[in-house]
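Of the protein chains in this complex, all but one are displayed in their positions.
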Amino acid sequence: MIEYIAIIITAIFVNNIVFAQFLGICPFIGVSKNLDSAIGMGAAVTFVMAVATCVTWILQYFVLVPLGLAYIQTILFILVIAVLVQMLEIIIRKISPSLYAALGVFLPLITTNCAVLGVAIIVTQKDFSLLQSIVYAVSTAIGFTMALTIFAGIRTQLALYDIPRPMRGVPAALLVAGLLAMAFMGFSGIKIG
Amino acid sequence: MKALNIIYNGLVKQNPTFVLILGMCPTLGTTSSALTGLSMGLATLFVLICSNVAISALKNFVPDKVRIPAFIIIIASFVTVLQMVMQAWLPALYGALGIFIPLIVVNCILLGRAESFASKNGVIASACDGIGIGLGFTCALTVIGALREFLGTGCIFGAHIYPESYGSLLFVLAPGAFIVLGFLIAIFNRLTNKA
Partner (left out) sequence: MKSTLGNMILSLGCISAAVGAILAGVNLLTAGPIEESARAASVEAVASVLPPFDNDPQAQAINIDGCEIYPASLNGQAAGAAVKVSTMDGFSGLITLMVGFDTSGCITGYSILEQAETPGLGAKAQEWFRDSTGHRSIIGSTAPLKVAKDGGEIDGITAATITSRAVLNAVNHAREAFNQYNSQS
């Protein structure tokens, strides 16, 4: 039990996917202009990351490793994620139009979100079990959503200020991200269990 | 002349890091020193040239609807080749860049260039575009890496410029990546008078 709590706390705070591992930066900068889209993106990523990690884990340990094909991991994983995102889009549209209305626009963007592929590869490098992998994927995605929401909140405020022209937009956003990363560094060194 | 133009375009006018703001993850994640930044840039340059050439050569044989999956397969296979070659002959560097090597696959720069340039132009022009954009990316990563290393540890490429104890470790750590990149983009904006 304590082991799972350690995975959750580490993935959300200590090794936050955005601020400590630098994954998923593109949507982080691109989609964080207002709170609603930040939460929508976060939910879509959580969903895809959990499903993708589960599927790629099973493929890795029941297909690639027994066949000695571990070297095609990268190529297989990215294809699986691309197909999965397409399938999820179709399924969600069929069974829940309201969910589709909320998440639909974000789904195509997720294929090239490196956090999804990143997590799928990281869990195989860490030798996690299937359950550990899913817990890790979900908590990483929660960490991502949290980073996105905090950042969107700050950016809506930032838009109201008179910033020197060359600093407007991305540069100012990056400086804010730097300060947030500094705050998140306060979590490092936490000991669980 | 045209070739030089394409390269200049990629290097400055459409610099992937400072102008297009693409491929942020490796830009932030692998620039804790000038050497790792340079290596990451060169790794991306290699994949970009190969995939641009392959895609422009194959563009007439790939039906439109399966264009994107075909591009992804081509890019991913060059990344896998790079992974295996680095693991075999440059294991230390492979360890230092870690997960960012397989993640070249999802670097928006590659799919972006495949879609917007290589699938519309000839092989030679696409190769030049790969060189230009790739060099632009490499230069940006090396500059960021060198700055962070200089401010953080007083070295550039491992050569001491001033004593390490005067350096501010912050710049080698995660926040420094965001802050240095933010200021560099602002400076680039100012110099090119975009803003």
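Each chain carries a letter (A and B) given by its place in the written order, and its residues are counted from 1.
By definition in this document, a contact is a pair of C-beta atoms (placed from the backbone, for glycine too) under 8 Å apart; a residue touches a chain by one contact, two chains touch by 3 or more.
Keep in mind the model is a prediction, meaning the values are calculated, not measured.
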Sole contact to the chain not displayed, among B:Met24, B:Ile74 or B:Ala127: B:Ile74
For chain B, residues in touch with the removed chain: 32, 58, 60-66, 69-70, 73-74, 77, 80-81, 84-85, 87-89, 91, 152-153, 164, 167, 169, 172-173
Residues of chain A in contact with the chain not shown: 10, 71-72, 75, 188-189, 191
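The definition used in the following text is that only the chains that are shown with their structure count from here on.
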Chain A and chain B, separation of their C-alpha mean positions in angstrom: 22
Of chain A, residues touching chain B in the complex: 19-26, 29, 71-75, 78-79, 82, 111-114, 117-118, 121-122, 125, 164-168, 170-175, 177-179, 181-182, 184-185
Complex interface listing, chain B residues touching chain A: 21-22, 24-26, 28-29, 69, 72-73, 76-77, 79-80, 83-84, 99, 102-103, 105-108, 111, 170, 173-179, 181-183, 185-187, 189-190, 194-195
